[in-house]
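Before I ask anything, let me first share the structure, which is written out below as structure tokens.
One protein chain omitted, others in place.
As written, the chain order gives the labels A, B, C, D and E, with residue 1 at the start of each chain.
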Amino acid sequence: MSKISGRNQLKGTVKEVVKGAVMAKVVIDYKGELITATITTDSVDDLDLKPGDTATALIKSTEVMIIK
Amino acid sequence: MSKISGRNQLKGTVKEVVKGAVMAKVVIDYKGELITATITTDSVDDLDLKPGDTATALIKSTEVMIIK
Amino acid sequence: MSKISGRNQLKGTVKEVVKGAVMAKVVIDYKGELITATITTDSVDDLDLKPGDTATALIKSTEVMIIK
Amino acid sequence: MSKISGRNQLKGTVKEVVKGAVMAKVVIDYKGELITATITTDSVDDLDLKPGDTATALIKSTEVMIIK
Amino acid sequence: MSKISGRNQLKGTVKEVVKGAVMAKVVIDYKGELITATITTDSVDDLDLKPGDTATALIKSTEVMIIK
Partner (left out) sequence: MSKISGRNQLKGTVKEVVKGAVMAKVVIDYKGELITATITTDSVDDLDLKPGDTATALIKSTEVMIIK
């Protein structure tokens, strides 16, 4: 089975999908926290993303800042 | 008080800090899930990040991919 | 007071806000240079961003390329 | 002459270069503000980046967050 | 002639341009593979990008994940 280098893979449930002409917003409920992804509307259609789906947010470690 | 546009802010506890010459790895325990950030070693020093600290992972929505 | 690991924080004045269905454009005048950010329309609404506001562009060092 | 889609191009003077095994830090003085980029050490060598060089920081608009 | 630190520069032919209010999709045919970029509609207009153009996809190495 294939593995992805991206360190952060947060599995949750799709709560909301909003599609624009090019970009779409996908909101995932992850342990009670809402994670927002903006991906292409093409990707939303390809993955057939809709509320209620189980989905994983994938985030490369270089994209994470820290607030303290 | 100031607000940040970044949609995703996951507050947890710093578990591990590894410093290289330029980049450092910071691992945050968020509700039992480990979130990895790679930031500059300068930032680790500026924020004085160390295990046990309360810290928030900040992620822009454009950086989040979805796996389904 | 909280600190952010993101190395680059450029404070200026909002010049223009254009909202699309999902993404919005925010232009900040920073020392006479225009800095463009594309963030979610949700964030624009949450921060109530509008021309004339003082605002800071936050950029992680890993996102900066160099041209010479 | 070629043009780049990246909206933000800040021209300044290289102040500091620190090379690690894989990643390097390059600091550019832009109108008195220090802009930090982390790029590969390979790129630093290819561009022969050194203090005193004129160089431009290139930043895609999707990588810019806003603080207000 | 100027050089860019971004390691990955994939030269191909523009196949498709779709413009939204803020963001646009540009698809480049690169060695038979379609590369999709989402950039601002402003950038599409500035570069006058249209099908048939020769264009290069520029990607920073920190933005590339690996699947194995």
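Just so we're on the same page, a contact is a pair of C-beta atoms (placed from the backbone, for glycine too) under 8 Å apart; a residue touches a chain by one contact, two chains touch by 3 or more.
Because the structure is predicted, anything quoted here is derived from the model rather than measured.
Interchain touches from the omitted chain, evaluated on the whole complex, reach A, B, D, E.
Residues of subunit D in contact with the chain left out of this view: 2-6, 20-23, 40, 42, 58, 60, 62. Mapped onto subunit B, contacts with the missing chain fall at residues 18-25, 36, 38, 62-63, 65-68.
On the side of subunit E, the interface with the absent chain consists of residues 4, 6-10, 25-26, 28, 31, 33, 35-39, 43, 47-49, 53-68, using the contact rule stated above.
The rule we apply is simple: only the chains that are shown with their structure count from here on.
Counted by C-beta pairs in contact, the busier of D-E and A-B is A-B. Its interface matching that of A-E in over half of the contact pairs by residue number, A-C stands out among A-C, B-C or C-D.
One inter-chain figure worth recording: subunit B and subunit E are separated by 29 Å, centre to centre, where each centre is the mean of the chain's CA atoms.
Taken residue by residue, subunit A touches two or more other chains at 4, 6, 20-21, 23, 25, 36, 38, 58, 60, 62-63, 65-68, whereas all remaining positions touch fewer.
Those chain pairs judged to touch are A-B, A-C, A-E, B-C, B-D, C-D, C-E, D-E.
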